[in-house]
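Complex shown without one protein chain; remaining protein chains in place.
Right, chain A next:
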């Protein structure tokens, strides 16, 4: 089985230097637990120093597709990854600031099943099982057959520590690649984002009324003073049941 791990450099939040992304490292560590032939891929224009962190943390050899900075990563990776059975990406690149779109685009391009936000992968018969992390601590188990693309949650696995020996032994193999140009992006200095607000024709008086009372303001809660503790406990349980907050 051929496994590909996709890595892309992140920016360190404090020093601002390029470093390894959390989720990509987790993908790398998860892939190393799986049986199969492992390849690590990167597409883009980052230099060796930006990828060094991955080598020092156990990537071995990184295949790097040389792209000009303004060309599309997807088509380059799509053609390089033909014939790979399982592709593991991070859930988001850049230490969480990416768009998280690449795994979805790749799955579509490769015609593979997509397993998003994976915490664990294991084989069962001829299929693969993934544990997916959902909000509020819910875990969902999904099953799919190869080929598949998984995006890996940063908490899935921990990569080995940074090692100079691994950095020295690691290699970066560069290949030329082509891709379509990306749409231009304009950068602007930081400020507060302005929310969309509906233009309102209500009189000033009504607006003031809305601010102090009435309007959409949340109705005051219910206060229960009567009864003994047992009755009050029943009130709380009824409330929880009424809003389906408990399952019994």
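A few comments on the model shown:
Following the convention adopted for this analysis, contacts are C-beta pairs under 8 Å (C-beta built on N, C-alpha and C of every residue); 3 or more make two chains touch, one makes a residue touch a chain; residues count from 1.
Here, contacts and distances are computed from a predicted model.
Among the names given as "NADH-quinone oxidoreductase", "Cell division protein FtsX", "Electron transfer flavoprotein alpha subunit apoprotein" or "Spore germination protein KA", UniProt records the absent chain under the name "Electron transfer flavoprotein alpha subunit apoprotein". Screening A:33, A:123 or A:140 against the full complex identifies A:140 as the residue touching the chain left out. Contact between chain A and the unshown chain involves residues 11, 13, 16, 94-95, 97, 99-101, 104-105, 107-108, 113-116, 129, 134-144, 183, 185-191, 193-198, 200-203, 205-206, 209-210, 213-216, 220-225, 228-230, 232-237, 239-240, 243-246, 248.
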